[in-house]
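Just one protein chain is left out here, and the rest sit where they should.
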Amino acid sequence: MIRRIVSCLPLVLSVALVGCGKGGKKADESAAPPAGSGGSAAAAGSAGGARPATAVTLQLNWTPEPEFGGFYAAAKDHLYEKEGLDVSIKAGGAGVQTWKMVATGAVPFAIAEAGEILRARLKDADLVALYAVYQTSPQALMVHKASGVTSLGEVFTSGKIKRVAMESGLPYVKFLQKKYGFDKVEVVQHGGNLTLFLNDPTMAQQCFAFAEPLSAKEKGVEVSVFSTAEAGFNPYLAVVITSGKYLADHRAEVEGFVRATRAGWKAYLDNAVPTNEYLKTQQATMTVPAMNAAADLQKPYVVGDDKTGHLGDMTGERWKALADQLHELGEIDQVPDVTKAFVNVESK
Amino acid sequence: MPVHVSGVVRRFTSQASEPVEVLAGIDLEVPASQFVALLGPSGCGKSTLLRLVAGLDAPDGGAVMVDGRPLRRREHPEALAFVFQEAHLLPWRTLIGNVILPLELRGTPHGERRDRALHMLERVGLADARDRYPAQLSGGMQLRGSLARALVTEPRLLLLDEPFAALDEITRQRLDALIHELWRERQFTALFVTHSLREAVFLAQRAVMFSHRPARVVADRAIEFAGERGAELRGLPAYHERVEQLYQDLLVAEAGA
Partner (left out) sequence: MTARRARDLAGRLAPPLCTAVVGLGLWELWVRWTDPPRFLFCAPSEIVRDAIARAGELAMATWKTTVAVAWGFALSAVVGVAVGVALSSSRLLERALYPYTVILQTVPLVAIAPMLVIWLHAGVQAVSVCAFIVSLFPVITNTLSGIRSIPRPQVELFWLYGARPLAVLTKLKLPGAVPSIMAGLRIAAGLAVIGAVVGEFVAGELGADRGLGIVVVVAAKQGELPMLFAAVALASALGIAMVGAVNAAAYFLMYRWHVSERPD
């Protein structure tokens, strides 16, 4: 009987992790613009003429935040509708395995990290990256300023920090382990909220450089933030993925989605405030002022060094560099052909 | 050890109905060393009376005195032993372990314990089985073990509640003979509840017959035989007369109340 129960775990686990988020809201929000229901929106000038809008889902890998601001902006400003798409944005949380949902065909679009994508592709998951929100990885660790820690290395080696909360299974965790070693700290699961961190000055917390630190400040805790990109690990983050099959069968929809997303991000970079207010109605956990501040702080991570033609485009060099790094870390056992892993649909 | 029961009343309440009076004023004087059989129709309260004398229950009216002292609620006289309907040997102890138990509980000096237990087992003919567990003993052997346990503390008052009811005739007679021998040796007072008139006549010097509930004493007869009671007793006409007499008493008891 034990065997039966325990061997159901992977099934239960997959269902649990795919179906619902652990920490964040169990949001089933649809971000379809208020005026929209498929038919009438389509009639209002869709790129595909009089065709009804295709309903698609974008599955996020975290709760609604400025990290996804451009998508919500596109939804709010009817940019997806103009491309003939009726987009539902579904919130995620800690432990939601977005890449699996795309690979099994459960959803057409989702957000994932570049490291996850390469790893999954090597496991025969048919994923293709389309658009990278963060050209520079904002992945970071934050500590209480009062702890006196002054660098990322010190977090792990100085002994001032007793506990580090990270999300298990993310590639950057292994990077940090290899670089600094985890012998002096207790590494615990990232619970999806900041309660533990706020009350414990000997703790370090996984975060995005411009998001959680602001929340902490709002709650009265000043923090120091240390970026993993600066430490040498800089994958694309918040990457839109689709499956190879979906791309082949619905090329037009995919191009439309990327176009609208790009336009949405442009709008969000210009003026994030109205979208942040909209985000609040979609059960964002940050306050609007915090989101406004975060949206501002995140701009350099989003725009990057703009070597590429368009916002959100990716380069083969970056993907290859990441693949090599992951291979060296032992995260993947062979270096794949990265050109198949991504496509810039609007490249010139 | 003499027993004095006066005016004892006992009622039992059950959930649905009115309280049932089981003992309606029992008076009984038992001098020391007397062997008394308590008889009567099924369910009339013989066992209840026995339990009152043991201190396992308390009367609703009247008093029980043992060895000249009144028995207070839940008080158990030291020199008393009880033999239950089933042997109830503790399954996780060997036979000798079971017989030693009362000595352990009473705080008998360590050195004495095993010898006394072994002696008792020899007396009941079970010395060879002393290291066996109750599950490995037959019903008769378990009852003999229970007897050994009861007698190991040298009680002055022995209460027996139909202990041999489940045995076959031959084993029963053997055990009756054993009890008789032990009683002759030690001269404890005995109150013996039984349904078997033959057994009562064989063992007891006195038979008290109770009526249907609410129970009263309807007959109290002396049972005397010339000479010692041995196996041949059961062949004598005097024996059968006594049995017949008790049978008549029983009919009266059944009919009455």
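Letters A and B mark the chains in the order given here, with residues in each chain numbered from 1 onward.
One rule holds for everything that comes next: contacts are C-beta pairs under 8 Å (C-beta built on N, C-alpha and C of every residue); 3 or more make two chains touch, one makes a residue touch a chain.
Model, not experiment: these values are computed from the prediction.
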| item | value |
| --- | --- |
| Option from B:63, B:90 or B:238 whose C-beta touches the chain left out | B:90 |
| Which of B:80, B:193 or B:246 contacts the chain that the document leaves out | B:80 |
| Per the touch definition above, residue among A:196, A:288, A:321 or A:335 touching the missing chain | A:196 |
| Option touching the unshown chain, where A:63, A:97, A:261 or A:276 are the choices | A:97 |
| Residues of subunit B in contact with the chain not shown | 54-56, 74, 76, 78, 80-82, 84-86, 88, 90-92, 101-102, 104-106, 133-135, 153 |
| Positions on subunit A where the hidden chain makes contact | 1-3, 5-7, 9-10, 13-14, 17, 22, 95, 97, 99-100, 103-104, 116, 119-120, 123-126, 163, 166, 168-170, 173, 177, 182-183, 185-189, 191, 195-196, 199, 331 |
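Convention: only the chains that are shown with their structure count from here on.
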| item | value |
| --- | --- |
| Separation of mean Cα positions, subunit B and subunit A [Å, integer] | 85 |
